[in-house]
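Worksheet for the structure shown next.
One chain of protein is taken out of this complex; the other chains stay put.
Up next, chain A:
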Amino acid sequence: MATAGSLIHARGLVKRFGSFEAVRGVDVDIAPGESFGFLGPNGAGKSSTMRMVSCLSPRSGGELRVLGMDPDTDGPRIRARLGVVPQQDNLDVELTVRENLQVYGRYFGLSRAAVRERAGELMEFAQLTDRADAKVEPLSGGMKRRLTIARALVNDPEVLLLDEPTTGLDPQARHVLWDRLFRLKQQGVTLIVTTHYMDEAEQLCDRLVVMDGGRIAAEGSPSELIRRYSTREVLELRFPFGRVADHTEVAARLAERVEVLPDRLLLYTDNGDAALAAAHEAGLRPVSGLVRRSTLEDVFLRLTGRSLVD
């Protein structure tokens, strides 16, 4: 690979739409075989970044190499080796499940025999074999999503880019999909995922960046980020709506840091149980008190002062 072993190499990557800057100088390096995540709230610039990396959208500024090539000049050759799952499904709904896979495979220059075989494997992968010859139109949202993901694998991509892969899937389907993605990862496929679900990021990503307002706010593995930006545990104290603020002063004395949400206080501490006992002693009478481990949600709250999913 041209750029020191990284499959994706971006420096100061910028995307402008008119005068609006959606991506404002992103630096990332993604190594072969890595699972990399972009975590961030709506409008953070995740999709815009993904589309530039997918060679769908030209960059407005900065440096970008994908598979060692420049998307501006080598788009088709790069895309031949990528799998792209867009945020919004764009299947051919008038074709059947099988036809969608076969036609798409042909766009990638696979032989007819190859696409027939691959379509069979992918329907197995997406658990759609029993719907093979059904039209796509009436399939459920989750089935369509799975088909979109399967379709992106038709060319055995070296890099799979998934923009919010599990939005709209039920919990079981999400777990199945995570399992499938994990298997791809084991085969050495590089995964790039955007999500605003912290559990998904924790499940899927070796390393991730937290994006906000078009910029990278922090970078690291999920556990590193939690260690760096949060405490080991969090005590959540629920209060009647609108009464939360009354208790912040007391709470602030009990923890390293306190976040105020509309219906609860989050107390960041390494020992949640001790903090809960202390809270009772200090005369706090929350509706409920819950001790949990820190998550990326807390990291995000710390970094941006806002919730990830609201």
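Definition applied: a residue touches a chain if its C-beta (ideal position, glycine included) is under 8 Å from a C-beta of that chain, and two chains touch if they have at least 3 such contacts; residues count from 1.
Here is the rule we use: contacts and distances are computed from a predicted model.
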Hidden subunit of the complex - UniProt protein name among "Iron-containing redox enzyme family protein", "Sarcosine oxidase subunit alpha", "Septum site-determining protein MinD" or "Transport permease protein": "Transport permease protein"
Contact residue for the chain not shown (choose from A:R24, A:R65 or A:R79): A:R79
Sole residue of A:V103, A:V176, A:A252 or A:V291 that reaches the chain not shown, by the stated touch rule: A:V103
Touching residues (missing chain, whole complex) on chain A: 17, 31-34, 54, 56-58, 75-77, 79-82, 84, 86, 88, 90-95, 99, 102-104, 106-110, 114, 151-152, 154-158, 185-190, 206-207, 221
